[in-house]
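With one protein chain removed, the remaining protein chains of the complex are shown where they sit.
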Amino acid sequence: MSAVAPDSGYTTGELQTIVAARSLAGKRSCFIGVGRPSTAALLARIVHNPKLVLVYESGTIGAKPHRVPLSIGDGELAQTADLVVSVPEMFNYWIGPGQVQVAFLGAAQVDRHANLNSTVIGDYDHPRTRLPGAGGAPEIATGCAEVVVIAPHGRRTFVERLDFMTTRGERTTLVITDLGVLEPRDGELTLTTLHPGVTVEQVQEATGWDLRVADQIAVSPQPSERELAALRELVNR
Amino acid sequence: MSAVAPDSGYTTGELQTIVAARSLAGKRSCFIGVGRPSTAALLARIVHNPKLVLVYESGTIGAKPHRVPLSIGDGELAQTADLVVSVPEMFNYWIGPGQVQVAFLGAAQVDRHANLNSTVIGDYDHPRTRLPGAGGAPEIATGCAEVVVIAPHGRRTFVERLDFMTTRGERTTLVITDLGVLEPRDGELTLTTLHPGVTVEQVQEATGWDLRVADQIAVSPQPSERELAALRELVNR
Amino acid sequence: MAELVSLQEAVAAVVKDGDSVALEGFTHLIPFAAGHELLRQGRRELELIRMTPDLLYDQMIGVGAARKLVFSYGGNPGVGSLHRFRDAIEHGWPGPLEVEEHSHAGMANRYVAGASKLPFMVMRGYSGTDLVAHTNVRQIACPFTGELLTAVPALNPDVAIVHAQEADRDGNVQLWGIPGVQKEAVLAADRSLVTVERIVERLEPRPGGVVIPGWVIDYVAHAPGGSQPSYALGITERDNDFYREWDVISRDREQFQVWMQAHVLGGEGA
Partner (left out) sequence: MAELVSLQEAVAAVVKDGDSVALEGFTHLIPFAAGHELLRQGRRELELIRMTPDLLYDQMIGVGAARKLVFSYGGNPGVGSLHRFRDAIEHGWPGPLEVEEHSHAGMANRYVAGASKLPFMVMRGYSGTDLVAHTNVRQIACPFTGELLTAVPALNPDVAIVHAQEADRDGNVQLWGIPGVQKEAVLAADRSLVTVERIVERLEPRPGGVVIPGWVIDYVAHAPGGSQPSYALGITERDNDFYREWDVISRDREQFQVWMQAHVLGGEGA
């Protein structure tokens, strides 16, 4: 994921983060977890959308962290938030009724309908790998109007059949990977955008089902100098 | 109600308030509305029970008003409370689950099972007198462990049949009137205590049903000088 | 994102004839100024929703602005009756008033359901009372224990109007003191207006502060003193004397009308 893309001055991970950040231009509010989604949302506030409201499931609404937080409950999130609510209030008044517009989610497995597995690999009662579990994802994915999935593109992740259906994919609008972008077309994820230097065949090869490809395929714009500089400054804070 | 009791230096209303205050000795917390219940509870904090926690349905828990508040939402209640909660939290987390031990309630009509009417006199759709309605009473009366009803003793109030059943009486432990005290015995209100100078016949006359009388009738102790002085100082604040 | 506009513009933008309108504030922060402006603009056929109608709804009912009242306690707190409310129900004056009544716990949970965009909420209450036969609640069985509980239907008013101490220029609002059901009312409503005592550069977090972000509010209007004779903790005081005076003013139909004309309908902003 952090391999350097051919003939470029950035890693594929950096590009994925930058593309995710771009998707938040013009959005009002975004629900984010830790890791790359958090980095992307902070980058969006710097480059595209300074008014973007960041919501973390710990209860911090309108958090303005200077550094990328390690956990969703870091002190800086509470200290910079417009309001801090209890976990029941977060889910009942903010997430469930759709007050938060966009959600960034990750997952260990994604299927062609953008359903997600973050529970187990293998059988539920005798799992090969026990994953962390649902967390807030199931209700976030059905509460927010738009869901953006951020995941590494490979056959372990993009699978024909989920080992466990943790989270429903019907509100997913974008799946942003390190190879390109998939979007639902008639309910099935379809390759619509390639990152620079990536081929359709590469993406199909990295997908565990017979991936649909849009008639017109776009290519993600290269990271701008501003985007790259802002991202690198951000992660080094 | 504020007539001077024969051969005494206090009004029957003062005595009623003082008897109500005494009932809060040794109690942990009390839910109160405005008027006489509020005065009685404040008096209890002065004379009998300085640690008594006062709870008003406006959301103020542990209020310590210096003056008897006019409304249940006076500013002093919020300013002196240990915590102030929303109305949903008040009913769902504090009243409903029985966190508040005693409730003081009033009513326009009381029946022999201590059921209360505070909704209408006459027919519901064409009332002779439209009363304020339920407010918090129904859930307070089923949430708190002990309910104390404070009402003026007369045939308009103590009725054979309620015009409207607003609030169930099964948790009522005391009905304190300006004539005496009724307590449930096998589910029916029974005269157990007379105020000084009042006769059983007077109470029966002022009750709209054939009132049961306990075998042993107590007489309320006269207001002490300390009680009377504290009450008068309180209402003059 | 909340727009900061004048009280007149805000009320004109959010309330139409026939709307269901919740002006909330539990004793504290009752939005009198907005309610009065709505009357000056001549709104009619309203479904008025409020846990405690208080003087404000007594006034609105008395001038004939309401078609229906949804409430849980219709008294003048600590004083006695709401005479215009009683006159409307007892004698149909100035016109018939449909009534839908609940307990406080029921209304509070109806707002919770509304804010949660759930069709109902579950509670213990109502059962065994005469309210069941006269209002819209249903029995529901717990699917785990079989216990019979009460379901109350969500309240999602067309409009919610509340008053708060302050807002910043982005329309973020902060109130403190008794919070009532204001947050729930704003989140439950289709459209919302918050009137505020003052506009500040930045909301300073306060003990007991309830913040409602501007992006869930439609309009914010500056209305200093806008909750009098109710109050805004720390800024204005409850005018308890006026609550007592209202008992006299409102007792007589004509005296009420003269007072309303002089103090509300012909007043500023008319």
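Note that the chains are named A, B and C in the order they appear, and that numbering of residues resets to 1 at the start of each chain.
Keep in mind that, in the parts below, contacts are C-beta pairs under 8 Å (C-beta built on N, C-alpha and C of every residue); 3 or more make two chains touch, one makes a residue touch a chain.
Keep in mind that what you see is a predicted model, and the values were worked out from it rather than measured.
Taking the complete complex into account, the chain left out of view touches A, B, C. One of A:Gly135, A:Pro152 or A:Pro221 touches the chain omitted from the figure, and that residue is A:Gly135.
Per the touch definition above, the residue from B:Gly13, B:Gly62, B:Pro152 or B:Pro221 contacting the chain not shown is B:Gly62.
From the options A:Thr17, A:Thr60 or A:Gln99, the residue with contact to the unseen chain in the full assembly is A:Thr60. For the chain left out of this panel, the touching residue among B:Thr39, B:Ser58, B:Ser71 or B:Asn92 is B:Asn92. Listed here are the chain A residues that touch the chain not shown: 34-35, 57-60, 69-75, 77-79, 84-88, 90-92, 95-96, 119, 124, 127-139, 142-143, 164-168.
Touching the omitted chain from chain C are residues 118-124, 136, 138-140, 142-145, 147, 149, 151, 153, 205-209. The chain not displayed touches chain B at residues 28-29, 53, 61-62, 82-83, 92-93, 96-99.
Heads up, the rule we're going with is that only the chains that are shown with their structure count from here on.
Identification of common neighbours of chain B and chain C yields an empty set. Relative to chain A, the chain whose mean Cα position lies farthest away is B. One finds 28 Å separating the Cα centroids of chain B and chain C. Centroids of chain A and chain B (each the mean of its C-alpha atoms) stand 58 Å apart.
With centres defined as mean CA coordinates, chain C is found 41 Å away from chain A.
Chain contacts: chain C has residues 112, 183-184 touching two or more partner chains. Shared interface positions of chain B, defined as residues touching 2 or more other chains, are absent.
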